[in-house]
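Every protein chain of the complex appears in place save one, which is left out.
Going by the order they are written in, the chains are A and B; count residues from 1 in each one.
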Amino acid sequence: MFAETREGRSSRRAEVVASVILLVATLLLILPLLVILAYLAFQAAPVLSVDFLVSNPVRGMRAGGIWAPLLGTLYMVGLSLAISAPIGVLAAIYLNEYAGDNWLTRVIHLAVVNLAGVPSIVHALFGLGAFVLFAGIGRSILAASLTLAVMTMPVIVASTKEALAAVPMSFREACWNVGASRWQTIRSIVLPNSVSGILTGIILQVSRAAGETAPIMLTGAVFFKSIPEGDLFAYHLFDQAMALSLHLFTISTQVPDVPDPLLYATAVVLVGTVLLINALSIFLRVYLRSRKKW
Amino acid sequence: MVEERRPQIEISGLSVHYGSRSALREISLDVHRNEILGVIGPAQSGKSTLLKVLNRTIDFVPGAEARGRVLIDGEDVLKTRDVCGLRRKIGMVAPLPVGLPLSIYDNVAFAPRMAGIRNRADLDEIVERCLKQAALWEEVKDRLETLGTRLSGGQQQRLTIARALSHQPTILCLDEFSIAIDPVTTMRIEDVLKELRSKMTIVLVTNLVQQARRLAERTAFFLSGELVEVDRTERIFKAPADPKTHQYVQGFFG
Partner (left out) sequence: MTGWRRLEVLTEPVIEGAIRISGISAIIFVFGIFFFVFREGAGFLFNHLDWREFLLSPEWYPTSVANKRYGILALIAGTGSVTVLAMLIAVPFGLGAAVFVSEFCGPRLKEIVKVVVELLAAIPSVVWGFIGLKVMNRLIIVLFDAPVGLTLLNGSIILALMSVPIIVSISEDALKAVPDSFREAAMAMGATRWQVVYRVLLPAAKNGLLAAVLLGVGRAVGETMAVLMATGHAVKIPTSLLDSVRTLTATIASELGESPVGSEHYQVLFVIGVLLFTITFTVNLTADLVVRGVRRS
């Protein structure tokens, strides 16, 4: 009935061309990543083993395993989350459940948003200036953990606030109407229904803290430290420690003649750990969606 | 001759504003024990604000300020410290039905638990009694573990009434309860209210003037934050003192 015009034909052609270009652009993003990761794994294969994880670096870090750095990362990330998660969640509860819409809240929001965008090296300088020097803690696991905590806390605040805000206001009003106090409402309705979202946000910061190098480089992580293998309590609060992220940097730029498989294996363990933690958070999110209660 | 008893609710000189906007102006109104008081008026006339002042949920509205005196059983609610205790004395039903994301049982047991009642037998008794009073028991008695959010609108509104009754209030406030539910459920709830009137005082805010006519002994007409007149329902509908009242109940504006 309607004959196709020349414009109609050319705009259909433009549409096809456009969708192909966009598809290619997207693929160009994904494929190199997969190829690179596969290449890393392939190069690392000769060295990867359980022994690699539980034995220490030897021969000037040109051989052996990654036990000391792995344990160090565990300590620093664990301690920093123990500090930033509780404070961050409480701060978010304050912002979403208690604070009115006044100038103070807006300033806090601004502060949180901008804190999230601070370069990691500036976090390192802050940690150095505030914890290592001013507070006199010195370069140590404690200083490095505090620096990581300041780095992760704002994002935890933002993602927790989002999870809390997703709970409909009508639920809170129904609770207040039957005489529940603000805190009773929060602990019996709001928190239980936002736990998955809160956890997802925290898990993502765990993976971020595990991967960061600059903030710990200046505040407590060292190139080399000798600790007994397999001992989970080898490090102490005011010790300096090795860390996996810094270790990768060290052996690929500061130590000559490190065999390639060792370098690739270290990278693979670091990336693998981080991606596994992120996969956990994605899993949690999917689980959350399927168990929605309203 | 009715014995001269103090009215349960005595409001004098109540004014409320939200920031710069005035919501209620110098309201003076009494509510007698065990009566059903209808509150009618067009939108933005202050009816919901009045209810929010009674149970102090006005505290949660940012920028809201209330001045005047509101006595319930002789105590000034604007000055009361135990706000949660006050709210337990008053049952509140909101316009939109809400089922908390808990089981039906836990929905009704929520308020008693918050007040400290832990005994399972006591809670069972409260849940059954309140659901029966709210005309919901027969429909849900075999599935009390169902999530409250999965019920229909009409069922959720009755669940809200059950929740409101669970803390044994002496005053029940309903804010346009029928606005989002079907006519059949509305009728059932009106029957419930008729049964409850002997046990408690009911303040019924409604946008359906006929509902006030059906249920209320006295009716108050609000317009733009002012109480225009309050009188026996018959008088308000047949021979009101103020011409604006007459125009509203006749449907000339809404």
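Before moving on, here are some points about what is shown:
Quick note on the criterion: a contact is a pair of C-beta atoms (placed from the backbone, for glycine too) under 8 Å apart; a residue touches a chain by one contact, two chains touch by 3 or more.
Small disclaimer: the values here were computed from a predicted structure and weren't measured.
Note on the undisplayed chain: of the listed residues A:L218, A:A234 or A:L262, the one touching it is A:L218.
From the options A:A68, A:L81 or A:A267, the residue with contact to the unseen chain in the full assembly is A:A267.
If you put the hidden chain back, the residue from A:I93, A:L148 or A:C175 that touches it is A:I93. Within the complete assembly, residues 11-12, 14-15, 18-19, 21-23, 25-26, 28-30, 32-33, 36, 39-40, 87-88, 90-91, 93-95, 97-99, 107-108, 110-126, 128-130, 133-134, 150, 153-154, 157, 181-184, 204, 207-208, 210-214, 217-218, 245-246, 248-249, 252-253, 260, 263-264, 267, 270-271, 274-275, 278-279, 282 of chain A touch the chain that is not shown.
Criterion: only the chains that are shown with their structure count from here on.
Note: centroid distance chain A to chain B, computed from Cα atoms, is 49 Å.
Of all residues in chain A, only 100-101, 170-171, 173-181, 184, 188-189, 193, 293-294 touch chain B in the complex they form.
Within the complex formed with chain A, the chain B residues making contact are 55, 57, 60, 62, 84-88, 91-92, 94, 96, 98, 100-102, 110-111, 114-115, 147, 149, 160, 163-164, 166-167.
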